[in-house]
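Read the structure below first, then the notes.
Note that this complex is displayed minus one protein chain, with the remaining chains in position.
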Amino acid sequence: MTLTRLSAETLAARLAAKEVSSVEVTQAHLDRIAAVDGDIHAFLHISTSALATAADVDARRLDGERLSPLAGVPIAIKDVLCTIDMPSTAGSRILEGWVPPYDATVVRKLRAAHLVPLGKTNMDEFAMGSSTEHSAYGPTHNPWDLERIPGGSGGGSAAAVAAFESPLALGSDTGGPIRQPAAVTGSVGVKPTYGGVSRYGAIALASSLDQVGPVTRSVVDAAMLHDVIGGHDPRDSTSLRDPWPSFTDAARAGRDSRSLAGVRVGVVKELNGDGFQAGVRSRFAESLEIMAAAGAEIVEVSAPNFEYAIAAYYLILPAEASSNLAKFDSVRFGMRVNPVGGGTVEEVMAATREAGFGDEVKRRIILGTYALSAGYYDAYYGSAQKVRTLIQRDFDAAFEKVDVLVSPAAPTTAFKLGEKLNDPLAMYLNDITTIPANLAGVPGMGLPMGLAPEDGLPTGLQVMAPARQDARLYSFGGAFEALLEDKWGHTLLSQAPSLEPTEMNAARGGAV
Amino acid sequence: MITTEQVAHLANLARIALTPQEIDKLAGELGIIVDAIAKVSEVAGADVPATSHPIPLTNVFRPDVPGETLTAAQALAGAPEHDGSRFKVSAILGEEQ
Partner (left out) sequence: MAKAELMDYDLAIEMYEPVLGFEVHVELNTRTKMFSDAPNFFGGEPNTNITPVDLGLPGSLPVVNEQAIKYSISLGLALGCSIAPSSRFARKNYFYPDLAKNYQISQFDEPIAFDGNVEVELDDGRVFQVSIERAHMEEDAGKLTHVGGSTGRIQGAEYSLVDYNRAGIPLVEIVTNMIHGAERDAPELAKAYVSTIRDIVRSLGISDARMERGNLRCDANISLSPRGSGILGTRTETKNVNSLRSVERTIRYEIQRQAAILAKGGTIIQETRHWHEDTGVTSAGRPKSDADDYRYFPEPDLLPVEPSDALIAELRAALPESPLLMRRRLKADWGFGDTDFQSVVNAGLLVELVDTVAAGASPQAARKWWMGEISRTANDRGLEAASLVTPAQVAALVSMVDSGELTDSLARQVLEGVIAGEGTPAEVVAARGLAVVSDDGALIAAIDAALASQPDVLAKIRDGKVQAAGAVIGSVMKAMKGQADAARVRELVLVRASEQ
C-alpha cells in the first residue's frame, strides 16, 4: 500500500520502527498533493520547509531522541490558524499574504511534537459557510464527486484527508465545520469540549463557539492528534485546566473491544426528522441496529429547544463576528484600499472592508451589527444567550438518561457546488444537527456511517457526549467504526474514487 | 422588515462602503433572515438566565509578570504603510476619543 493510504497510526508505527523515513512519507504526500490538488483545491499554501522539517525529525530519531508518537507524520493546517512561516489568510482577500509574527498555540504544540506541517487548507472566508464556496481563493471540491461541496467551513482540511493528501489535518468548528465536512467527505472530525483545545492564534469567528479539533481518516488518528493539541493554555482565558485522559487509549480500547455493552445511546428526536435525506435516514437506522447488536441500549430523547438552536446561533455568531472582524481595518496588517482621490481614514477603512470581505462575511457583519445595536440587543443577542441556556438544559436532561447522543452529522449528503449559494437561509439550515453542541460547548464527533444508496455519497454519524467527556466519544467512536468496517470489510474512504493526476496550482508555485 | 436606510446605517457602523446594489440586496436578505431568527424571543422568558460562555469559569487571571514583546520590525511587517516605527494612516478629520 502506498504511504499516502496509511493511517497516521500506522505511519507513526513505521516511522518509530525506522521502516520508513519522515522525508519519504512527506515526499509521498507532497507528490500526491501535486497530483490531485489541482482538482481538489484543498490547499491554499504548501510549506516550503516540509521536507527540511521531516529531515530534522529523521535526524533526531537516528540520534536516539525520544520522540512523541506522531513525530514525523505530516499534517495539514486550516488557514484560520496562525503560522509564523506561512501566510494565514482565513480564506479572506483582506488577509492575502499576511504572515503572522507568531504561531497559534496548537501549531506550537504540533511543532513541539515534531509533526510535519504540509501547508494551509482552504476554508470559507473567516469560517463563514458550510461549503467552502465562500473562500476568496475559490472553492474546494469533494474527492467523492468533484462537482460537489466538501462541506465547510473547513472543507479544505476534510478534503485533504479524504483525498489522501494528508493523513491528518487541523480544523476549527464553530457550528459544525469539523463534523459536517467529515460527514460529507467520509472522514472523521472531532469538536472537543469548549476550552479543551486552545483558541490562541485561531483567527476568531465567534469566540464563544469556536473550537479547534482534529480531522482524520480514523477515530484513533483523531485521538492521537487530540492528545497532541489538547490541554490548558494560559494565553486563552477560556481554556480548561482539567487533566485529560489519553484519548488514544480510549479510542484503541473501544476499537479493540468492539463492544457497546451497557452504553445508553440517546437518539435526538428533533435531529432526525423532516428534511433529512432518505439515504441519510436509512444509514442512521442501520447504525442504530449495529449499536444495539453490540450491546447498546437505544433510547429516544427529546430536546425541545433544539428547534431554536439555528436562530440563536445565527444571532450569536454574527454578533460576535461583527466585533471580532472589526480589527481588519487596513491599519496594522492586511490589505488597504484607498478610495479614488484619497480619503479620510474612515473612508479608507470602509473602502478596504468593502473590497476585502466577501458577500457572506459582509452579510453576517451587517446582521451581527444589527443584532447588537441599540434597541435590538435584548430581543436578539440577549434572547439568543437565553436560548443557549435552554439548550444546555436540554443536554443536561438528556445526559441524565443516556451516555451519548447520536444523530446524523448532516441532513443530506454533499450538495452540488453553487446549489445553495444564493439561498443563505437554506445554507444555514444545513447546520441544524451540529449547532446545538457548539451552543452548549459539549464535545461532538462526526464519523462515516456508510454511503447513501441513492447517490453513493458518504453519510456521517454525529456522536455527542457531556462536556469534558471527550474520551467517551473516542471509545464509542472507536468501537462503532470497527464494527462498521468489520461489516464492510474495508474502510469507507477506500471506496472513494481514485483521482486522476492533474496539473496542480500549488506545485507550480501558484499557491497563495 | 429591514429598510435600506437601516442597512446603510449599519454599514456605516460596521465601516463597510457597501454599494447601493449591495444595500438593496442585503435589505431583502436580512429581512428574511431576521424573520426566521426572531423566534428566539418567543422562548426566552425573563426567568431564563443568559449564557455567555458554554463552560462556566470565573476569575481566570494572569500573574503580573512581563513576558516577551514583539520587535518594531515584527509589529510593522504586515502593515500596509508605516513611517519610522509608527503605523501610518490617512487624515482622520474627526476627533480623538
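Odds and ends about this structure:
To keep things simple, chains are lettered A and B as they appear, and every chain counts its residues starting from 1.
The working rule: contacts are C-beta pairs under 8 Å (C-beta built on N, C-alpha and C of every residue); 3 or more make two chains touch, one makes a residue touch a chain.
Everything numeric here is computed off the predicted structure, so don't read it as measured data.
Judged over the whole assembly, touch between the missing chain and the shown ones holds for A, B. Checked against the full complex, the one of A:Pro234, A:Pro304 or A:Pro339 touching the unshown chain is A:Pro234. Take chain B: the residues that touch the chain left off the picture are 9, 12-13, 15, 52-53, 57-72, 75-76, 83-97.
Interface residues of chain A facing the missing partner chain: 81-82, 88, 90, 95, 98, 100-102, 104, 199-204, 206-208, 234-238, 319-320, 322-323, 326-329, 331-333, 345-346, 349, 369, 372-374, 377, 381.
One rule holds in what follows: only the chains that are shown with their structure count from here on.
Distance between chain A and chain B, defined via averaged C-alpha coordinates, is recorded as 24 Å. On the chain B side of its complex with chain A, the touching residues are 2, 6-7, 10-19, 22, 26, 29-30, 32-34, 36-45, 48-55, 57, 60, 62, 70, 74-75, 77-81, 87, 89-94. Against chain B, the residues of chain A that register as touching in their complex are 98-101, 193-195, 208-209, 234, 237-238, 240, 305, 308, 310-312, 314-315, 322, 326, 329-336, 338-339, 342-351, 353-354, 357, 359, 362-363, 365-367, 369-370, 373, 379-380, 382-390, 392, 424-425, 428, 438-442, 467.
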